[in-house]
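Complex shown without one protein chain; remaining protein chains in place.
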């Protein structure tokens, strides 16, 4: 009963579901950023995803890629903070790489994550191991490349698992970027807030495709 | 074993004992003023009585009256606030009325309290019933006049009882002076902080004379 | 309450010493605990402020250029004793007399009056103008029972400017009296400050309540009301001020076209963010009523330690008050350039 591929409006609905999931998770994200940052990540993501819902709900898009570009633009222009610029870059660059097709398959998923992740790293300068959302994105993008020929639902299941593993791995890292960097070794033992957000978004995409 | 009259240096020691008693009672006075005023009466009285101790300890005075004047001057110039001016007036004017004799008897006590109380009322404008220290002072002064021919220890026992009764009576009054006045009926049920101070001072004087 | 202090019983002395250092040569320490400007010209009518410490930056932070000439500083929440008032009086006097301008509290009146008696023994002429801007502390017919709260900032600013050129103590007294007469305030509090020497809160209030009309030590006003939004509360506060101008037979009601200063004050812990949110609504209400807001003051100037709460003060201006408002001034807490803040 899973979906091997999504239509444009399904892509839109999938991202609306992801937006709801993030909004619901505000307290988790707040706590993660309180532990390691300035505590505003939950509220920022809620604000960004509220803007995403406004930008997507009831709208038609000419391509799957444009849905992601709209997600990125909404986040970038409403959130501010490090994560606004980073998530904005992720979805705007990634969305452009998805192209103008009207089907969203595992191949488009791989393009979205690869180009988005590369641009995030170029923009923000974070490398894997710096304890940022890059630590969830890179494994997710790598896994997506590996599973690019599977049906979308199966691919997303694997990618969500990789993102979650990346988030978990971030617990063992020492922050070197962003506000948490001055914590040094004290940042050990807690996951990065942005990595938590990435894993929630990908999990919500998986759940949509599985249904 | 009580004292029918005090020497000048005994008057000094009696007021040093009263000073210690007030300093010890700071928390009680603080709470009383917190309930009805701005909460600084305890600290103010502590400051005043610390100055009193500095002014009296180890000093010789030419008369009993001068001891009280010194108490008043120390309080007036160190405390500030309503009670600094009021207690300063009480002991400075009262002390002058005690005169230049070298014995302090119930007669001098009556003079101290009568003139001191009159000047307090003239200076501050408070009448009995306004829920100020005047409500402890007036009954104390009245009682002192009544018992002016008794031995000092007995007179002070009666005066201390009157002051305590005045303090208790202030619980049933509605404040119309000072910071508590805007409380209106809400000031009912709690004693006035200055009246508490008066009753503590007179009780300490009684205890000294009784020993 | 973790306070950054040394000896809890010495805070008033040490903060005044720090204040002198903040003035960095402009003012000096005088007597027991007063702060006085160094460059008061001969023949100037002097302006002296003062009151209890613990409300910083007032009262002593209002000494400065085109502001007060000196301040007599009491201990925490306690009026300065008469000798301190006298020491300050002597130091600011330049032969033309001294105007005392301070908030109407029993302790202050008693002690400043005693200080004035000491000054008169030295042939220094003193006049007193009491500030009683808190409309919630007594009806307009009983102004002598009203407290002085945040309204003292515009009043001292205006009187300080006027004192630079006042020909006589009479003239300065009349001007200060006019500024007082046209100034009204309402304060509210959400939570208490604490007494540095004891660490105890200055009053208690329920988590879901606001003290409407509370004084700057937590003295009660209109009563406790349920916690409200900034907009709601701003409307209620302004309504109280409007009603008071209306009821008071000594002044005209606030009418369309009237020009005012609006001062939005924090009592301590309330953030500038909150002040600005309240100001937004206050301005809208005033504009709707046709009142012309000539200028705005906003900030934590009249505080009670970390008390949470705000106050609104309104001073109605005429041409004379406006002229003195527009003069530049400078102190450690309140400065302005010539003209209005707003363009």
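So that you can tell them apart, the chains are marked A, B and C in the order they are listed, and the count of residues begins at 1 in each.
In this section, a contact is a pair of C-beta atoms (placed from the backbone, for glycine too) under 8 Å apart; a residue touches a chain by one contact, two chains touch by 3 or more.
Keep in mind that what you see is a predicted model, and the values were worked out from it rather than measured.
S.K.: Among the chains present, which touch the one that was left out?
M.R.: A, C
S.K.: Which of these, A:25, A:78 or A:93, touches the one chain of the complex that we don't see?
M.R.: That would be A:78, which touches the missing chain.
S.K.: Where the complex has a chain not shown, which of C:114, C:175, C:190 or C:216 is the residue touching it?
M.R.: C:190
S.K.: Looking at the full complex, which residue from C:120, C:141, C:168 or C:271 touches the chain that isn't shown here?
M.R.: The missing chain is touched by C:271.
S.K.: Could you pull out which residues of subunit A are in touch with the chain that's been left out?
M.R.: 26-27, 30, 34, 37-40, 42-44, 47, 76-86, 88, 123-124, 177-179, 181-184, 186
S.K.: Provide the residue numbers of subunit C that touch the chain removed from this figure.
M.R.: 2-6, 11, 14-19, 21-27, 38-39, 53-54, 56-57, 61, 65, 190-191, 196, 207, 210, 227, 229-231, 233, 264, 268-280, 283, 293, 295-296, 298-300, 303, 305-306, 308, 310, 328-330, 332-333, 335-337, 340-343
As a working rule, only the chains that are shown with their structure count from here on.
S.K.: Would you kindly say which chain has the C-alpha centre located farthest from the C-alpha centre of subunit A?
M.R.: In terms of C-alpha centroids, the chain at the greatest distance from subunit A is B.
S.K.: In whole angstrom, what separates the CA-based centres of subunit A and subunit C?
M.R.: Centre separation, subunit A to subunit C: 54 Å.
S.K.: So how far apart, in whole Å, are subunit B and subunit C when each is placed at the average of its C-alpha atoms?
M.R.: 33
S.K.: List the centre-to-centre spacing of subunit A and subunit B in whole Å, with centres computed as mean CA coordinates.
M.R.: 74
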